Structures are given as C-alpha cells and as structure tokens.
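Structure in structure tokens, see below.
Missing here is one protein chain; the remaining ones are kept as they sit in the complex.
And now, chain A:
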Amino acid sequence: MSSDFNVKRPGLELLSSQGLRLDGRRPNELRRIQCKLGVFTQPDGSAYIEQGNTKVLAAVYGPHQAAKSKSLQDSVVINCQYSMATFSTGERKKRPRGGRKSEAISMQLTQAITTAIKKELYPRSQIDVYLEVLQADGGAYSASVNAATLALIDAGIPMKAYLCSCTASIAWKDGKPEPLVDVSHVEESAGGSVLTVSSLPSINSVAWVDMSQRLHADYLSVVMKRAMQGCRDIEVILDKAVREHLGESWTMSDDAVAI
C-alpha cells in the first residue's frame, strides 16, 4: 500500500550507495554543534549556536515588569522575536521583522519556550527573547530553540529541563525507508517532508511538533523516533556547553566554596 502512495518518492537520491548523505554524514549523525553562552554583556542572558552552517544568536531580557496591557496576574508573559538577517540565505533579501513568516515562527517559538519555563514563579513579569538567524542552512527554527534555551539558562531563568529541538526527514535506501536526522538546507529542498520536534528529553515530553508536508503515517513513528533521538543528542551537547561556561565563569563566590 505504501508503495503506490509514494508514486514519486521524494528524497530518492539523498543517500549514496554507501548509505552516506550529501554532506557525508550517516543518517543518524547530527551536524557539528558549537555553542557559547554569555556572548553579550547588555542583555540578562545571551547565546550563540552553530549547527553546521546554521548560525543563530539569541538574547534574553528579563524577567522584568510587563506592560500593563499584557501583564498576567499569575504567570509570566513570554515575548519572542525571530528575525533573519538580510544575508542569511543564498539570495540577499530584505526580511522585515514583522513579516508574516517571521511572525509565525515567533509565535511557534513562544509556544515551545512557554512549555519549558516555570512560568508561575514570575507573576506580572515579562521575558523577552530575541533571535537572529545569521546564516540559515536548514533547521533554523531548531537552532533558534536551542539558542534560546542556552540564553535562558545564561539569564538564570528557571526551566523544567533543557528544551531541545531537532529536525528529521526520510530517505530511501534500497527501497527501504531510512530516517535522516538534523536536515540541512539541500536535503530540505530536495523534496521529502521535514518533521521538526521540540522536546524536553530529560522528562520525556514533547513541546511542539511541526511537519512541512504530507508524510505517510507508516513512516511517522520512525521519523519521530529519529528526531527525538536527535533532541537527546543535542541535550548532551548543550549540557556540556553550560557546564563548561559555568566552570569558566565561576571564579568568584566565596560562599560557593563554603558549602
């Protein structure tokens, strides 16, 4: 049944005969992730992340007093602003900050981040998260979520767990489906549908899921599994970065020694 559903099999040539992807990764390998916390001094928290060639900067301001119109009595208001630099993609293009696409992504980011933060701790406050994509090479949304997580941790904002995001797609190898993790721009545009998952891996909960096109239900579970595994792998990397950052910055505090 599945074979006639996929008359045109997208992503047919995404895997080589050796089972390697276009950029030489194995299907279950992430791109190289490099990240840094505390890149700015002005905001309360900031972070920079590189996932392959996707580069994102994040800055967090707050919690601070919310504007009267927005303020909530029992929880914090999260305000996200996502924008892409003019030079972030192959074609140079002016992207207005309030554009429809970036507005939609801002909403999605707000939803994902809201699930991870312990909102009830800061009544009548507001947290602003600003994300700027410097280079988009696939998975800009995922990289933004990961950068936001790091920036929130840098700002000392209480979270339930690490919020990690990862994409996954599907390719065929010898007629069998093979899910791909952390999809790059080339793979994204070559066809197949891309599943984006934001999750809190350490408490096994999913914060947000999105699929770019139709995918046969039979394959959903494998692709989902791969994306979740990607999230877990990313969590390990983020955790290492946070610990490294703490180790570098924790030169002070005599009371920390007194414990």
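Note that contacts are C-beta pairs under 8 Å (C-beta built on N, C-alpha and C of every residue); 3 or more make two chains touch, one makes a residue touch a chain; residues count from 1.
Definition applied: contacts and distances are computed from a predicted model.
When the listed names "Exosome complex component RRP4", "AP complex subunit sigma", "Transcription initiation factor IIA subunit 2" or "LYR motif-containing protein 4" are checked against UniProt, the chain not shown comes out as "Exosome complex component RRP4". Touching the chain that is not shown, out of A:Ile33, A:Val56, A:Met84 or A:Ile153: A:Ile153 (per the contact rule at the top). Among A:Ser16, A:Thr86 or A:Ser202, the one in contact with the hidden chain is A:Ser202.
Remark: the omitted chain is touched by one listed residue; of A:Leu30, A:Ala85, A:Ala161 or A:Met211 this is A:Ala161.
Where chain A meets the omitted chain, the residues involved are 44-45, 62-65, 118, 122-125, 153-162, 200, 202-203, 239, 242-243, 246-257, 259.
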